[in-house]
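Some notes on the structure that comes next.
Only a part of the assembly is drawn; its chains keep their places, and the rest are absent.
As written, the chain order gives the labels A, B and C, with residue 1 at the start of each chain.
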Amino acid sequence: MNAVIIVFPGTNRERDMAIALERASGRKPTLLFHRADALPAGTDLVVLPGGFSHGDYLRSGAMAAQSPIMQAVRDFAAKGGHVLGVCNGFQILTEAGLLPGALLRNATLRFLSMDCHMRVERSGTPYTAHWQKGAVFRAPMAHGDGNYFCDDETLARLNGEGLVAFRYSTPAGEITDAANRNGARQNIAGILSPNLRICGLMPHPEDLVDPLMGGTDGLPMFTSLVESLATA
Amino acid sequence: MKALVTVMPKAGVLDPQGKAIGHALSSLGFAGVADVRAGKVIELELAETDPAKAKAAAEEMARKLLANTVIESFRVEVV
Amino acid sequence: MSTAPTSLDAARAKQLSAEFGLKADEYDRVLSILGRTPSLTELGIFSVMWSEHCSYKSSRVWLRTLPTKAPWVIHGPGENAGVIDIGDGLAAIFKMESHNHPSFIEPYQGAATGVGGILRDVFTMGARPIANLNALRFGAPEAPRMKRVIDGVVRGIGGYGNSVGVPTVGGEVNFHPAYNGNPLVNAMTVGIAPKDRIFLSAAAGIGNPVVYVGSKTGRDGIHGATMASAEFSADSEEKRPTVQIGDPFTEKLLIEACLELMATDMIVAIQDMGAAGLTSSSVEMAGKGGVGIELVMDNVPQREQGMTAYEMMLSESQERMLMILKPGREAEAQAIFHKWELDFAVIGHLTDTGHIVIRHKDVVEADIPLAPLESEAPLYRRPTAETPKRAVLDAAAIADPVGPLAALETLVGSLDLCSRRWIWDQYDSTVGGQTVKRPGGADAAVVKLDGLKRALAITTDCTPRYCQADPEAGGAQAVAEAWRNLTAVGATPLAITDNMNFGNPEKPEIMGQFAAAVRGMAAACTALDFPVVSGNVSLYNETEGRAILPTPAIGGVGVLEDAAHAVGLALTPGLDLVLVGAT
C-alpha cells in the first residue's frame, strides 16, 4: 500500500498517522507538503491527518481546503482513489466538498480530549472490513470543532445509503446523548462517500494502535485498508 | 476602501456560541434577551476605489473562503 | 551619520529611570558606565536588563548554592534550558517558566503566551518538544474574577499546546486565598535532541550576520519584563501595556523551520526572544560570546507604523527568534523560513567593539559597552528573616470530631484533592502517539521516545502550605516528591528544573523564605543526586502588600529504559497492597 500523508502548515498528527500506517502495512508512508501540485505516481491512499492547519483560524480546515495539493486530491478522488481524513482532515474534506456537512464548534464550547467509544455502522468497507457491523471500539478524540452537522436531506441520504461509518456510543454500543460529547447530529463520528472510498472521522484511531499507548482498538481500520488496497 | 463581511450561522444551523452567550447574559441578570446569534466579521482594507467593484470582490472572497455556505450566510457592506 | 546617541534631559532621565524601575544607585551606575546621560533607548535597555526578571539580582546569590552537576548533566543553568544525557545518544532539554502577572491581566493570552515562551526556550537549543506540563495555583474560586481566571488559564494552556501539537501530559493545581490577586501559571516543556547537536546562544565570528526570524514586531508588552518585577497594585489594570497575543500557528511553523535549519550547519548561535525581546536576546548572545553587536532597526520586520528604536528593542511580541549565521549562508537559510511563510531579516552583524550599537534611520540610538552592562549588573544579598519554627503537633493528642469516613469524604471532595479531569480533558495529551501514561494514569507522565524502547517520566510538584509552614522542609519535600513520583512509575530520576515563585524580596521574611527553600532543595538534590539544570524565578508576587504562599515548583525528569515497564496507578484485581515506609 502506497500511502501519502499530506502535511499542511499547522498539521500536527502526521507522525502519529505514519506510525499507524507503518505498523499495519510494514511500509513507511510518504509525507507530502501541501505546496506540491501532484501526488506521487502509484499512490493508493491519501491521508489528511489531524492538527490545526493554518491555525484553524477562520474555520477549521477552510484554508487548507484551498491548498494547491487539494486539486490533485480531488482529481484522485474523482478517479476512485481512497482518501482518509481524520479530525482536521475530516474538517478539510467537508470544507473541500469531498464529504457533505460541516463540523461546528463542540456543543460544550470546550476542547474535548478524552477516549470515546464508537459503534461501527457499516462494515465491509475499505475502512471497516476488520470490524463486524455493531462492533464497538475506543479511540482518543482531541478537537474543538467536532460537532457534525448536515441538513435533513443530507442526513436522510447518509442514513438511507448506509454512509454513516461510525457513531459515538457507550462502551456497550448504545447510542446515547451522554456518549455524544461534541453534540454531533445523531451521534455521527464518521461518514463515507457514496463509493465508500472517502472516509472522514473526528476521533484518532491512529493514536491507539499499540498496547503501550493503552490499546490496539484503532488498528483494525489500518489493517482493513492494507488488505483492501492490496487486493484492489 | 473598506469592506465588512459579516458571516452568520444560517437559520436552522445549531449555534452553540450564541446559545451559550444567551445563557450567560441571563445568568448575569440581563432580562429581555429573546435570542442571540454569534457570527464573525471580517474587515478588509481594499486597494479598490470603486464601491461596486470592491463589493463584488469582497463577495467573491466570502464565497470562496470567508463563509462556508453549507452552514453560514454572509453579507457585504462597503464603507 | 551622528555617532553618539542623543542623551535625554538629565532631570527627565532620572525621573524616567525611576518609572522604569531602576533604583537611584542603579541609575548612578548607568551614568558612570556611559559617562553621560542615557538616551531613551539606552535607559530602556538598562532597565530591562537590570530588572529582577532578567538579572536575577535578588536571587542569584542563593541560586548559586544549588547543586547543578552530575555525570549525565550536559548543560546546567545558564543556557536557555537544561540539557541531560538520557542514553541512546539523546539528550533531554527542559525548563519551567512562569507567566504569572500576564495571566492575571488577561488569563487566556497570558497562559497561552507562557506556553509559547517555554516551548521556544527548548526548541531554540535544537530539541523537538515532546511534552508540556503546567503547575497552577489559583485563589479561592469564589474570589472576584477568579472563575474567569481559572477558565481562561486552562483554555489558554490547552489552546496553545493543542494547536502546536505538543501533548500536555501532566501538571498540578492548588487553590488558596493567598493567590486571589496573584495566581501562578508555571509551564514546563521537555524536548529531545541528538546529544551532539545542541545549539547554544554565545555569539561568535566578527562580521557574522545577525538574523531575525518569526513574527513581526509590534508594540506588545513593552516593559513586560519590568512589570513582572514589580508588585501589583489595585490600579495596575490601568497601567498595563498592550497585552501580548499568542499565535500558536506561527510557533508551530517556527518549530518546523528552526529544526529544518538546525539539521544543516548554518547556525553559529541562536536564542529565542523572550522577556525584553530583542534587548535581552542580543545583549545576552553578544555578552556570552564576548563580541560586540550592531543592529539596524530599519531592518526589523514591523507590524505597526512609526515604531521607534526604543519600542522595537523593548517589544515583547511573541514567536520571534534571533540567530547568528555563518557568513554567506543567508539565502539558503531564508529559503527555509520562506517555505514556512515566516519573516526572515538580516538586522545587523557582530563587531569587535564590545559594544551594542543600535541604529535607526541613520541615527545611533544606543551605544552601550556590554561588559559592564553585565558585570556591573546589580547583585543583592538582601536581608533575610527566618520563618519561625512551629511547634510539632502531637497527632495523638488531637481529637477526631468527625470520624475517618467523613474525614476521607471531605478530603476526597476538597478542592486540592478532587479529580483534575476537568482540566486535562481540555488538553490534548495523546498527540505525537507516544504518551504511555496520560494525566491521571500514573504518579508521573510517561512519554516514549519515537522509535525507541526508552521513555521519559515527567512530573511537577510543590505543596505550598508545607513551604509556608517551614520553607526549608517544604523545599526539600517538593524535590523529594518529584523524585518519588518518578520512581513510582519505574523511572530513574535524573534532574530537575524549578520555578521559584515568591513575594517581594525586599521584605526580609520573604527573602528568608526564599533562602530557606533553596537550602531545603539543595539538601534534597544533593542527597538524591538529583541536580538542578534550569529554572526560573518570579518575585514580587504580591497584591496590596500580601504575598502568595512560598511556591518553589519543581519539575522532575527521569528515564525508563523500557517504556513497557512503566507502572500506573490503576489497581489490578488479585494483587496485594504493600505499604512502604514508616507511617
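In this section, a contact is a pair of C-beta atoms (placed from the backbone, for glycine too) under 8 Å apart; a residue touches a chain by one contact, two chains touch by 3 or more.
Values in this document were obtained by computation on a predicted structure and should not be read as measured data.
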item: Whole-complex copy numbers (one chain of each kind is displayed here); value: A x1, B x2, C x1
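As a convention for this text, only the chains that are shown with their structure count from here on.
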item: Geometric centre distance via CA averages, subunit C-subunit B, whole Å; value: 39
item: Averaged-CA centre spacing for the pair subunit B and subunit A, given as whole angstrom; value: 29
item: Chain centre separation in whole Å, for subunit C relative to subunit A (CA means); value: 37
item: Touching two or more other chains - residues of subunit C; value: none
item: Residues of subunit B that touch subunit A when the two form their complex; value: 12-14, 16-17, 20, 40, 64-66, 68, 70-71
item: Residues of subunit A defined as touching subunit B within the complex; value: 58-59, 62-63, 66, 94-95, 100-102, 104-109, 147, 149-151, 183
item: Touching residues (chain side subunit C, partner subunit A) in the complex; value: 155, 158-159, 162-165, 247-250, 252-253, 339-341, 424-436, 438, 448, 450, 563-564
